[in-house]
Structures are given as structure tokens and as C-alpha cells.
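One protein chain is absent from this view; the other protein chains keep their places.
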Amino acid sequence: MAGTARPDEGQARRPRYAYLGPEGTFTQAALLQVTSADEADLEPCSDVVTALERVRSGDADFAVVPIENSVEGGVNVTLDTLSTGAPLVIVGEMLVPVTFTLCARPGMTLEKVRRISTHPHAWAQCRRWITEHLDGAVHVPATSTAAAAALLASGEPEPGFDAALCSELSARQYGLEVLAAGVADNPHAVTRFVLVARPGRLPEPTGADKTTLMVHLADNEAGALLNMLEQFATRGVNLSRIESRPIGDSLGRYSFSIDAEGHVAEERVQATLIGLHRVCPTVRFLGSYPRADGQRPHVRPGTYDADFRAAREWVGSLLSGYSRVEGD
Amino acid sequence: MAGTARPDEGQARRPRYAYLGPEGTFTQAALLQVTSADEADLEPCSDVVTALERVRSGDADFAVVPIENSVEGGVNVTLDTLSTGAPLVIVGEMLVPVTFTLCARPGMTLEKVRRISTHPHAWAQCRRWITEHLDGAVHVPATSTAAAAALLASGEPEPGFDAALCSELSARQYGLEVLAAGVADNPHAVTRFVLVARPGRLPEPTGADKTTLMVHLADNEAGALLNMLEQFATRGVNLSRIESRPIGDSLGRYSFSIDAEGHVAEERVQATLIGLHRVCPTVRFLGSYPRADGQRPHVRPGTYDADFRAAREWVGSLLSGYSRVEGD
Amino acid sequence: MAGTARPDEGQARRPRYAYLGPEGTFTQAALLQVTSADEADLEPCSDVVTALERVRSGDADFAVVPIENSVEGGVNVTLDTLSTGAPLVIVGEMLVPVTFTLCARPGMTLEKVRRISTHPHAWAQCRRWITEHLDGAVHVPATSTAAAAALLASGEPEPGFDAALCSELSARQYGLEVLAAGVADNPHAVTRFVLVARPGRLPEPTGADKTTLMVHLADNEAGALLNMLEQFATRGVNLSRIESRPIGDSLGRYSFSIDAEGHVAEERVQATLIGLHRVCPTVRFLGSYPRADGQRPHVRPGTYDADFRAAREWVGSLLSGYSRVEGD
Partner (left out) sequence: MAGTARPDEGQARRPRYAYLGPEGTFTQAALLQVTSADEADLEPCSDVVTALERVRSGDADFAVVPIENSVEGGVNVTLDTLSTGAPLVIVGEMLVPVTFTLCARPGMTLEKVRRISTHPHAWAQCRRWITEHLDGAVHVPATSTAAAAALLASGEPEPGFDAALCSELSARQYGLEVLAAGVADNPHAVTRFVLVARPGRLPEPTGADKTTLMVHLADNEAGALLNMLEQFATRGVNLSRIESRPIGDSLGRYSFSIDAEGHVAEERVQATLIGLHRVCPTVRFLGSYPRADGQRPHVRPGTYDADFRAAREWVGSLLSGYSRVEGD
């Protein structure tokens, strides 16, 4: 993952990665895209808040957590935890295709499955498949897809369900029998994960970067949202994601979680941030980092770094006429 | 709830309301704001999709489902189910304050509680309270807050948890002991529910109405979102909610779920809808209905119905000069 | 000039055209593009105001006056006279290339010319030519280019100048000797003339039309101008000309004279006019008429008449649900 900040390899201490566990989740699959147990300590956490707080407290150097799912949308707890509390920044992103494996203890067959345990999000993403293949099957909620598999594998005599819907990695790790593979209502579903660190290390710009922001609006009017978006549009900065989030104290007030194309080291992104800082009561910078898909933005004429520099030099030359008057 | 369409009371048949069950949920509390078991059949459903499909199929006249929570944001499954499939429209909205009751079987005390069952959303809204009062307590997911209470009340010898976090209504209905009341990280949290029907009945405008829409953008550019929002702004229509939702087949494509101030019977809302229909590939009308809070919009000069009518008459007079030429 | 309204040829009375005289001006050349002395009474007037007032009073059916010059810009007196007083509408436009002829009485040579009479606008358009060919020559103002030629031709012993700078038509009509032909600093200079009538006759749309408007802004802010222009942009209507004009009672208040592409019979132009009527304190319609250059506008997707009609029908269908409730 070129350009992403990593812990200083000269250090004696191995870097520590907290992630949304338990082992076998899709999050672990994302984590294994950036590091491995050979080179780092990998620490599963019970929830997203815990994983991120370990970075805040210094107990971990990095956290890997899900931020967006192509079916369900933004992961609220990640967006909200990044947006409040001590500053954290995203330094990398990873994409993981999301299809599930229906697995069980030996002896169970697909036809006999009546109760299925999994995380509610996984259930939501397989509802149609289940109606087609196991009509009438009931959902038994679990705290994660891997937790359902773990319970089955634990030997617990009455787990309360017949099968678990989990990742292929989990099924393998827990040695369960696969009743159905590639289960998903949408076979192209993908989840985006982020690598999070404390501020102080901006990944270098690669030309194909994203900048993530959290922005509050001045008021509730349509005009305020327009004004905010115009800050991007007048500098030719496209958005690849925008999610409204309630501010939490009442209905009707929203913050916006935004991924913009480009890196804060680029002039057009800086100009946009300056504009946002002026017109929005709160702007939180959540990182500039390389895109997982490597897609470079379409830069509009007049918005290249050189255009901004030339324009600033021109204005500087107008002012230097002024300075000369000052000096004589 | 003045102005909301109700089933024809002249009909012999009692109206049927499907709602997100089981009994005792906050949804039932919302339902009881618009009807009661004395005047209608109230049918709890296992999930939002089922409740809405019963209206689509004609098995119910109305459904009551949650649409937005002041802490967690839009209820994805409601937004998505309304936005696809056979048309449904919202004909009313209800607000329910959301605080929880921690309850248990007789003999349990607050200090002894280690495992708490509830719906994941309820857990998310009480996380801070639990850390403060029951640090280390573990979440046992349930399909609803009421389901957790029901299981406790059922006499099941090993429910797998010590206490349920549910609505006060549930605690009462199931005869559980209250260990803590008014539990909530945010004491002002409120959930918005909607009353849904098949098209054909628009509630009458009250002067304090909302119109709910689902809109796809022409492409992924910031410009497309700006163009869409300008359709509202140029007619002086404010938004009270905007939520982006992934379109579902890949990351990076979004639809927008929008609540606009005003009723489709008003000229400025009609003009906005005409503009959206022209510039957006998909616009879905999801109803015009009275606001639960009765708040009237600030109508900007030049956007009253009379302004639109006067403008149209003027243009008509210009054209009638044209017609006169045609006629002679 | 297809599509332009003409006087009813069935009438016994010949149509009367007032134009900015005297004979031999470029205005007469424009007039001869639409009619001739064989079929109409052609009445030269001493100034633009007089020509237009004759139409207002009914003493003439049409007036031909200049409205815009590619070098000097809008013709203020025409723009202002159309914009105030009893309504007049433009029903046609004519383009006339503007190059001048330097002419004199027999015996004069180019080298001897020291004093040149012509209208100030003509002088402005030949200044560079004169500096190059007759450096030091002095301007003697005349009320029109033709008036200068007429005075030379009149035999007046002391006209006060040596040569006249006028149209080729004038030089020929007054029998003067041509010292230099095709005189112009800009050889592509062109003047646009308009055919003006009383309201009641809109030329039929041809698909290549212009609509001329005069608009006051709500206040002096940049925002008011933006709001006004957005009325055009949101309906995909391009401007081919925009001229600010002081409102006349003080500096800092402006009206805008605008030519928009399209005909008021077209939906996107009607929608724009409705929007302008709502947001601007004054909008004056000054006619829809075929473009002299026959250039058809680029119509953007979503702004065709069919798009507007489909959108209105859709909104109508939403409302008819409403009406059905009303009716039962």
C-alpha cells in the first residue's frame, strides 16, 4: 500500500494493530492486507470504539475498522467515534469483497437449518438469499459473524441455532462444515476499511488520494448545504462519499461525513479547506491517504497546483506595487 | 393528528395496522398515538420489511415503522424498503422520546448485572451509561428490545443474560422489575416513526407539512448534488433531513433520502418536483404529510403560492398575444 | 425574414415604418432588409426616441432602430426607450456590417482632408484608421453620418469641414466623391437593428429565436445578480447578450438588458420567466423573435419541452391522488 505511513521499522518495538475482532472477521481480512502477525502485534477488540480508543490512549499504534459498506452505507459507530474525542487520522484504506459462508457442525444439512446466527448487518445482506433457499429460517443475532462461528465451534451443547453465517476465513479458522459458499444478495458487495493512527504522520500524496472530513453546517437551511458544497465545486474538488449524520442532540441538525478526491498537500484541497473553515462552524480533518482503487481524479482546468500558484503570484505582484509605496 | 388520512370510518371492516413488533416496542408506542386496539386491528410484525409488505399486499391498511433516530440517524431498512418495490406513501409521522428501562426478574439487583440483552441500536444509545454504572457488562444481542424482555418474562430457565434494556412499556407489559429507569446517553433522544399507506390518499395540507423524496443523481460529481439542491433552493424550499444511501451495487454511487418542508399541494414544492424530475434520473415521491411538531416553514418572499400564480398568469398573458395572432 | 410578423397584407392601408434617419444611414440599410418603398411607407425620424414614439402613438406600425454595435456595445437610447413607457416588443432583428466611406465634394483629395464630419460613434470606430492615414485630422460632430454627407451635398458654401465619414449608401445617394472606401478599425464590425411593434403579435417560434428582457434586481448585492442568472441556468437557457444599465436615479443601481436564447413559446423560457417574475421586482418582456443568424441553441438534456411536460404530468398524477381524496 504505497504511500501509507507505517511505524518506523528502525524501532526495536513491533508495531501494534488493534482491530474489530474476533479473529476471522472481514476486518481481520482487511488488516492482513497491510501487515501480518510476523511483523506486528495484532490485537482483536470487542468493538469499534475500543479499537479506536486503544490508538488514542497509545496502547496501539494503528486501528483497522470498517467505515462503509456498499449495501448498508456508512458504519455509524466508526464515523461518530472518529468525529468526536481526541484527534485521529485515517492513513490508509482497504477494500474487502463481502460474501458469506453458511457453515455448521458436522451432521447438519442445508435442508435442516431453521435458526441461523450472525451479525444483524450480515443478516440484512443475505435476507433475499435466505428467503429463496431457507424460507422461514429465523435470525439469532450475534455480536459479530465470527462470534456465531466461534460459539458453534466451542462445543457448547445448546448454542441456540443450527448454522452460522460468517466469512470464509472464519469457517476455515473454526473448522466448520460449509453448507453454502458465496452467500450474498449482492455478489458485488464490498466493505471499505480504514487504517487509523494518531495525527503527526500524513501519508505522502500519490496523485490518487482521498481526504476525509467531518463538517457541521452553519444552520439547517438548504442554503447552508449548498454553500458548503460550493466550497468544493468552486475549486473543482469532487466528492466520492457524503453521508449525513444527526448531530445527536435533536432531530433536524446534521453533520456531514465527506470523502473528497485529492490530498491536503494539493492546492485545490487546501483552498477548499480554507473555505470550509470560514463558512462552517466545525470542520474536522480526518486524514489524506491513498485510494485503495488507485483511481486518479479528473482535475479540471484552472484547478491544478500550478494554476493556484500562478494566481497567487499574480496577486502578490499587485501587492508588491503597494509594498513599494510603503517602502519609499 | 389533524389532516392525516385515516381509514374510512364508514366502512364496516376495522382498519388493520401492521407495525414493527413485538408488543411493547417503541413502535407500538408510536402506533398508539394514531389509533388503539378499540378501533383497529394491530398486528405486530417481526421486521420492518414484513410490516411494509403487508401494506403492499393489501393484508394491512397501514404500517407504522421507525424512519429516523436522533442518535443513530436514518433507519436504513425503512428508507430502502420504501424506496424500492411497489409504491407506498407516508401519510403521517409520530415522535417518541427514547429512553430505556433496565429490568430483570425478581431477585436480580443492579450490582449483579453482568450480561444485558437488547437490540444493538438500544445498546449503542446506552453505551456510556453502562460504562459508568455497569462497567464490564456484556451485550447479548436481541432482535428487538421487547424480545429481550419477553424472553426474561417467559420463564425460560437459562435466558443467557441477567437483564433486559427495553422500553418502559415493555417492562410494564411483561411485569419485570425495574432496576433503572430513564437510561440513555442522550436524554433528549427521540425516534421518528411514520404511518405508511398505499398511494391514493394524500393528507390535506395543514401549512406545517413535510414531503419525503428519494432521489438519484445524474452522476457522481459534486456538481450533480449541487444541481439537485439548487432545485430546492431556487424555489425557497428548505430541507429538514437529507441522508445519502449507497445505491447498493457498488461504493461511490448514492441516492438521497430527503424530507423537504412543505406539501406537494403547494406551488413551490410542485415547482421543485418538476425541476427534480427534469434533472435527476430517478425521483420517487414518498408522501406529503403533517409534521408531528407542527412547525410551519419560513416562506421566502417570491415563493408563496400567489407569487407562482401571478408569474404564470403574466407569462400566459405574453403568450395570449401570441394566440391572438394565431386566431385572426 | 421567415417568422417575423408583418402588417396584414389584406389591409387596404400600406404599413408605415418609422426609422432612425435621415436617408442613407445604416438603419435604412437594415430597414431595406425587411421591406421596401414599393410595399410600405418609410418614414425617417430625427432620433431613436421619435421613431419608437411613433409606434407607441399609432402613427407608425413598425420602427427600425439600432440596438447593439459590436464595437461600442448596446445603444443606450434604444435600450432605455424600450424599457420604459408604454409596452413595445421586438418582432425581428437585422444585422448590417459597418464600414464607412470617406467622401467629399469634387476637388478634395485625401491628403488635403483636415476636418472630418460624422457622428461621434462613427468617429470612435475609425479613430485608428484616421491616425494612420490622416494624422491630426479633427472631428466635427454631426447628428448622424448621413447628416454630414447631406450638408456637404447641400451646396452650403462653408460647411465647416472637408469630408464626411458615412455609409456607402449615403455617399451614393448624395453623389459625393469617394476618397476612401471600407474605412473601419475593425473590418468585422456589425450593428444589430431591431424591428419594433406594439404588443399583440408574437412572431412564431422557428427553433432559432431570441427573447429580449429588461430586469431589475432585488438589491445591489452580488447575490441578487447570481440569483437572477440562476433562473436562466437552472432551466438551461443561455444568454447571448447581457448589458447592465444604470437605473438612472443614482449610481450603484442597475437594470440588466438581456437577450436569451429561445422563444417564450418554449417551456424552458416560460419557466425562466416565471422564476424571474418571482425573484425580481421588475421584469419587462421585450419580445421573442427569430435570430438574424439562424443559429439554433444547444438544448441541454432535461430542458426540452417534452421534459417539462412529462415532469408536470408526473406532479399532476401525484396531486390527482390528492384530488381523489378530495372527491370521495
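Chains: A, B and C, in written order; residue numbering restarts at 1 for each.
By our rule, a contact is a pair of C-beta atoms (placed from the backbone, for glycine too) under 8 Å apart; a residue touches a chain by one contact, two chains touch by 3 or more.
Note that the structure is predicted; figures quoted are calculated from it, not measured.
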{"item": "For the chain not depicted, the shown chains it touches", "value": "A, C"}
{"item": "Hidden-chain contact residue, picked from the options C:Val77, C:Ala180, C:Ala218 or C:Leu319", "value": "C:Val77"}
{"item": "Touch with the omitted chain, as defined above, among A:Glu43, A:Asp185 or A:Asp307", "value": "A:Asp307"}
{"item": "Absent-chain interface as seen on subunit C, which is shown", "value": "49, 68-73, 76-77, 95, 120, 124, 127, 139, 141-143, 160, 186, 188, 190, 192, 220-223, 225-226, 229-230, 232-233, 237-246, 248-252, 254"}
{"item": "Missing-chain contacts mapped onto subunit A", "value": "5, 89, 199-202, 227, 230-231, 234, 264-265, 270, 273-275, 277-279, 285, 302-303, 307-308, 310-312, 314-315, 318-319, 321-322, 324-325"}
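To be clear about the criterion, only the chains that are shown with their structure count from here on.
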{"item": "Given subunit B and subunit C, the chains that contact each of them", "value": "none"}
{"item": "Whole-Å separation of chain centres (CA-atom averages), subunit A against subunit C", "value": "60"}
{"item": "Separation of subunit A from subunit B, taking each centre as the mean of its C-alpha atoms, in whole Å", "value": "27"}
{"item": "Residues of subunit B engaged with two or more neighbouring chains", "value": "230"}
